[in-house]
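Before we start, here is the structure in question, set down as structure tokens.
Note that one protein chain is taken out, while the other chains of the complex remain in position.
Labels run A and B following the written order; every chain starts at residue 1.
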Amino acid sequence: MRSARWFQVALFMAAAVAVELAAVYAGKAFLLTQLTMSAYYTLVVIGLSLLMGYAGQISIGHAGFFAIGGYAAAALTTWDLSGRRGGWLVSALGAAGALVSRPDLYGGTVLVVRPWVAFGVAVLLALVIAFAVGIPVLRLKGHYLAMATLGIGTIVYSIALGTGALGAADGISGVPPFPLLGGLQVGGAASIRVANYYIAFGLLALGMLLLLNLVNSRVGRALRAIHGAEEAASAMGVDTARFKLQTFVLSAVLAAVAGVFLTHFNGGVGPSEASIMKSVKYVAIVAVGGMGSLWGTLTTSLVLNFLSLRGYFGTFDDAVFGLILIAVMLFAPSGILALSFRRSLEPVLGRLRTAPKPATREGEAGDPDSMPYRLEEKPSEDGR
Amino acid sequence: MLGELLLQYLVAGLTYGTIYAVVGMGFNIIYNATGIINFAQGEFVMLGGMTAVSLHQVLPLPLAILGAVAVTMAIGALIEMAFIRWLAAPSVLRMIIITIGVSIVVREAALLVWGQQVRALPYFTGNEVTSISMGGARVSPQVLWAVGTTALMVALVTAFFRWASWGRQMRACASNRVAASLCGLPTRNLVTLAFVLSAGMGALAGCVVSPITYTQYGIGTGLAIKGFTVAILGGLGNSLASVAAGLVFGILESFSVSVLPTAYKDVVTIAVLLAILFVRPSGLFGAREASRP
Partner (left out) sequence: MALLEVSALSKRFGGVQAVSSVSLQVQQGMIKAIIGPNGAGKTTLFNMISGFVPPDAGAIRFEGEAIQGSPPHRVAARGLSRTFQHIRLFAHMTALENVMVGRHLRSRTGFLEGMVRLPWTRREDEEVRERSLELMDFLGIAGLAEAEATSLAYGQQRAVELARALASEPRMVLLDEPAAGLNMRETTELAKLITRIRQRGVTVLLVEHDMSLVMRISDEVAVLSYGEKIADADPRSVQRDEQVIRVYLGEEEC
């Protein structure tokens, strides 16, 4: 079982290598840039897939966490602290080795936070915010949860857009490269393009491995149980609230990490990374790729993001994702890759059925504490 | 001086509040009939205003507005028939994602048709500098048009639900769809009617405030979020309460600009939404159902 996972990841890396070699050989090395970006967006998406597909919680605000990571890293590595050298905070940070002097774009020198420290802060910030927000939000259900997450994403967007120190509408630019180990750097220079491609895909592979492990563990089973029949899971001793929260936080951290890396790669970040449309795109991709299918979601994400970044959808980019969302939800709510002929007929078949099947009924007719029966009776088992 | 300023804020708040009230009411009508939160609600407002502006180029204003309302109603019906009608027992979540997708598509289509330009209908009476003196402040007659039209709509819709045969049928359908259809009510058409009604209301509101607030292809999303907040504030399902909530919310938003930088206006309004959802999702007047115990 374990070896199957390693094998899958190895296969994935092999494919990544093949694509890189092909691109370079065909003289189209510039494609690697969009592929690298796609890989980082995909990191966000697989985290979201865990949340939506396994824990069964929707989040239409995940771009917010990406932006939190990106902006934190960008701000900390570009805000010049040299004017505050005398202050206690700056001295303390300096003494701790958290600061570094580097040249800026205009020939001067700035005192900024080290990228590694900024990374740590960014991830911590996302973690704390996800916890703080997750506790009340995850108690909501259905459309309330959707709206709440939408609202949170919009708050992040508004703050990014409206705060001068964060560059307002222009965002933050001039973000320096992020030196990893042994001379490797996360940055956008053409000379390190190939290396960055592998950093991105390596990070993605690592993320996949961790999530695949998780999904096949006690936690993964518990999450699938929560998604399958939450009350029964609870009766088996699964602390559903805690698990949902932890999943939410994990997916937020993944998004933030992706945000940090992509910001260093792009050399900047803007408020559009936190927009509702971005969040909706993530959701659309998870929906298409199959909620709960990590590899399916990964493939879909790489393809769709790449096409979108290459401008394949032109000005209709947003519309395309909107249509994808509608189409998937209408015809294949379990995801296109999980599509079966019978499932696609479900909407039509459903009309011919007169009574709901008793085996899938959750909550008793007389129990007011179970979900209220509106016109749609009970959400069908796979109508997440 | 201060009193005048406060009054100005109040008036601005009321103006926007009427849109929010109408959007909130539209949410509730559809929610009551179907249990769905129609995220595309905000687009109806946008479509009303934009269509009216276009029609006004060839038609006199009253006809342009009528035409815009009719067109938007047709679109509302189309949306219902294309995406909602034939789904059997969909989950709430699936529906909200679909309506989000629909709102995106409508918005992008509007962008295609009208571009990014901001447009506005002309003032119904007078122009942008005409003002009536009320209680020491200058109030544009358009504001009175807005408030008046909204009040009329609310009254008509309430009367419709209480006394008109179709209105009562819709209430039956909302209360228990299966029973209603067993009684021979044309439930599917009643749902379409709900959409048509919400679309029409939204469109009219969009027309009437357009001179003041302007219209643009992208205003729908923000309105949807605020409209939802208002619907929740009043208690989901309670149409009348959402009207009161809409006005309160509009005024709140208006005053928040005086305290915080305008850029953070959205932050405040969403904070309100979150506060309601976390603390009292049943709203001020509604029944509990948003969160689990």
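Keep this in mind: a contact is a pair of C-beta atoms (placed from the backbone, for glycine too) under 8 Å apart; a residue touches a chain by one contact, two chains touch by 3 or more.
Just so it is clear, the model here is predicted, and its values are computed rather than measured.
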Visible contact partners (per top-of-document touch definition) of the missing chain: A
Given A:80, A:170 or A:239, the one touching the chain that is not displayed: A:239
Contacting the left-out chain in the complete assembly, out of A:174, A:228 or A:311: A:228
Hidden partner chain, residues of subunit A it touches: 2, 210-211, 213-214, 217-222, 224-225, 228-229, 231-240, 246, 250, 292, 358-362, 364, 366-369, 381-382
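Simple rule for what comes next: only the chains that are shown with their structure count from here on.
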Interface residues, subunit A side, partner subunit B - complex: 58, 60, 136-137, 139-144, 146-148, 150-152, 154-155, 158-159, 161-163, 168, 276-277, 280, 283-284, 287, 316, 318-319, 321-326, 329-330, 333, 346-351, 353, 356, 369, 372, 374-380, 383-384
Residues of subunit B that touch subunit A when the two form their complex: 34-35, 37, 83, 86-94, 96-98, 100-105, 107-109, 177, 221, 225, 228, 232, 261-267, 270-271, 273-274, 277-278, 281, 289-293
